[in-house]
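Here's the structure, in structure tokens; my notes come after.
A single protein chain has been omitted; all remaining protein chains appear in their positions.
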Amino acid sequence: MGIERYRTPRSLEEAAEILRAGNVTVLAGGTDLMPQTQSGKVRFQPVLMNVRRVPELQGIAEDGGVVRIGALATITELLESKLVRERLNLLWQACDHFASDQIRNAATIGGNVCNASPAGDTLVPLLALDARVVLAAKPNGALETRRVPLGEFIVGPGRTCRASGELLVAVEVPRPPAGFAGEFYKHGTRPGLDIAAISIAAGARRDGAVLRDVRVAFGAVAPTVIRAPRTEAVLEGRSPDAAALAAAARMALEEVQPISDVRATDWYRRELVHNMLKRVLTHVCQL
Amino acid sequence: MSANCDIAFTLNAVKRELTVPAGMSTLEMLRERLGLTGTKYGCGEGECGACTVIVDGATVNACLMFAADCDGRELMTIEGVAVSEAGERLRDAFVANGAVQCGFCTPGLVVQATHFIAQHPDADEAAIRRGIEGNLCRCTGYRKIIDAIAAAVHASSQGGEHGRG
Partner (left out) sequence: MGAGDKPVAGETLIGKRIPKMDAPDKASGKTRYLHDLEVPGTLHAKILRSSEVHARIVSIDTSAAKRLPGVHAVITAADVPWQRPIGVAKDHLPLKTDRVRSLRDEVAAVAADSEAIAEAALKLIRVDYAPLPVVTSAEQALAPGAPLIHPEPHGADASPHLKSPGAPVAFAGKPDNVAMVFDYAQGDVVQGEAESDLVIEDVFRLHYVTHCCMGVSGVIAEFDPSGNLLLYSNTQVPFLHKREFAELLGIDPGRIRIIQPPIGGGFGSKLDIYPFEPIAIFLAKITRRPVKLVFTREEEFVASPTRQPVLLKLRSGCRKDGTLTFRTVETVHDNGAYTSWGATTPFVMMQTVSSLYRVPHCKYHTRAIYTNNPYAGSFRGYGNLQATFAVEAHMDRLAEALGMDGLAFRLKNAQAPGEITPQGMHFRSCGFKECLATAAERSDFVRKQAENRARWKDPAAVKRGVGIASMLHVGGGAKIYPSDGCGTILKLDDFAHVTLITGASEIGQGSETVLSQLVCEELGLPLSAVTVINNDTDITPWDVGVHASRTTFIAGNSAIGAARKAKTKLLAAAATKTGLAEDALDLRAGCIVRKASGERLFELGKFLRGLHFSDRAELVMTSFYYEPPSKHQDKLFKGDVSAAYAWATQVCEVEVDTQTGIVRLLKVTGAHDVGRVLNRLGIEGQIEGGIVMGQGYAMTEDLMVEGGVVRNPNFRDYKLVTAPEIPEMDVSFIETMDGEGPQGAKGVGEAPAICIAAAVANAIYNATGTRITALPFTPENVYRALHGAAELPVWSAA
């Protein structure tokens, strides 16, 4: 198995210290780590560090228009949080379509973000909501933090720019503007226990007859979850009539790069992106 | 070669101390080290729910949880749930409603349903279906499992004494 030491730090300082020494695998909920190490996809480093007791990674709170979600917040805690449901409803919807109750009770948002799956259910709305990650480390003896926009944090399928000495501490999500409404769509025949063939998080607010603050993000149609800025631009400041939605759907097809895999072909993913973006936007405009 | 961890936890209301390899799953610990075979191996990947246990009051798939992570926590398996009042009520409902055929998925479902009912005492059919979406059954088609859980919801809302039958 290769694990030589098992550590359970009780503070962020302690955790960062352990990370600085190197060769650490981080354990939070374990719902990704366990299957990945069992299958051999991921190999344990000599030190396994369980961060469950680090208090700085807990909690969901709002401060100055930013909702801070501790890395250890489970999907169930997000679902049960009034704050998340009211302020970050797009994220809340994704949590309701996340796996099963048993997995939601253990899976953490920090784990989901660091796993950086191209189909990550929480990642799509987080991206649409301009989330950023808070990373902490002790490179020179003192605890330092830095913030990275989620879109920059995820650099490839399953890859982030987290340095080996860094720990994901929290995800910060600025409150969307007043009147913002969004919908999360995940393609599948089941409410949750599906890996998305495609997923969409889209939202906007009405400014008279036109849309503002348009956000469109996709999952499972590119090497990482992606925003679709050109699609957003098609709709920004425009009245959401049939022509606009059709134009947005066409533009989206240029921004996605789906592949064929065991879940779907690239052709079908494109059809879904086109058809379901229109449908999601139609719903959003009615909200 | 894997480091060993000394863990201390509460299992079915009894304090336990154990030394486990760091990479061992809770499922393996329960079945192989502690002889508690009620929790089943169905897939080892968190997709079937046959290994559902309760940790600090919430259900999880034991196959996805590191045994070392049990340290300092409260675990309850089917063996503990089955002798609790809520678990007995649910068991009676499963039996009376024909929710058991081969029975392999049943322990995981009883544990999941016990927790679910405690969280959602007014659950309707749609909520119950979502509540057990992480538990696979190949024999029953779920219909009578849903009926049994609905009956147990109804029974528990009638009060403990009238909760049986």
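By letter and in written order, the chains are A and B; residue numbering begins at 1 in each of them.
Quick note on the criterion: a contact is a pair of C-beta atoms (placed from the backbone, for glycine too) under 8 Å apart; a residue touches a chain by one contact, two chains touch by 3 or more.
Because the structure is predicted, anything quoted here is derived from the model rather than measured.
> Omitted chain: which shown chains does it touch?
Listed by label, the shown chains it touches are A, B.
> Of B:T26, B:T106 or B:S156, which residue touches the hidden chain?
Final answer for the missing-chain contact: B:T106.
> Decide which residue listed in A:I3, A:I195 or A:M251 touches the omitted chain of the complex.
Result: among the candidates, A:I195 touches the missing chain.
> Suppose we count only contacts with the excluded chain; which residues of chain A make the list?
Chain A touches the chain not shown through residues 187, 189-191, 193-195, 197, 262-265, 267-268, 271-272, 275-276, 279.
> Which residue numbers on chain B touch the omitted chain?
Per the touch rule, chain B residues meeting the hidden chain are 31, 35, 37-45, 47-48, 50, 77-79, 82, 90-91, 94-107, 110, 128-130, 132-146.
Simple rule for what comes next: only the chains that are shown with their structure count from here on.
> Would you mind pulling out the distance in Å between where the CA atoms of chain A average out and where those of chain B do?
Going by mean C-alpha positions, chain A sits 29 Å from chain B.
> So in the complex, which bits of chain B are touching chain A?
Residues 1-3, 5, 21-23, 25, 44-47, 49, 52, 55, 58-61, 63-66, 68-69, 71, 112, 116, 130-131, 133-135 of chain B touch chain A in their complex.
> So in the complex, the part of chain A that touches chain B is made up of which residues?
The contact residues of chain A facing chain B are 1-6, 8, 27, 29-31, 34-35, 37-38, 44, 48, 50, 52, 76, 99-103, 105-106, 190-193.
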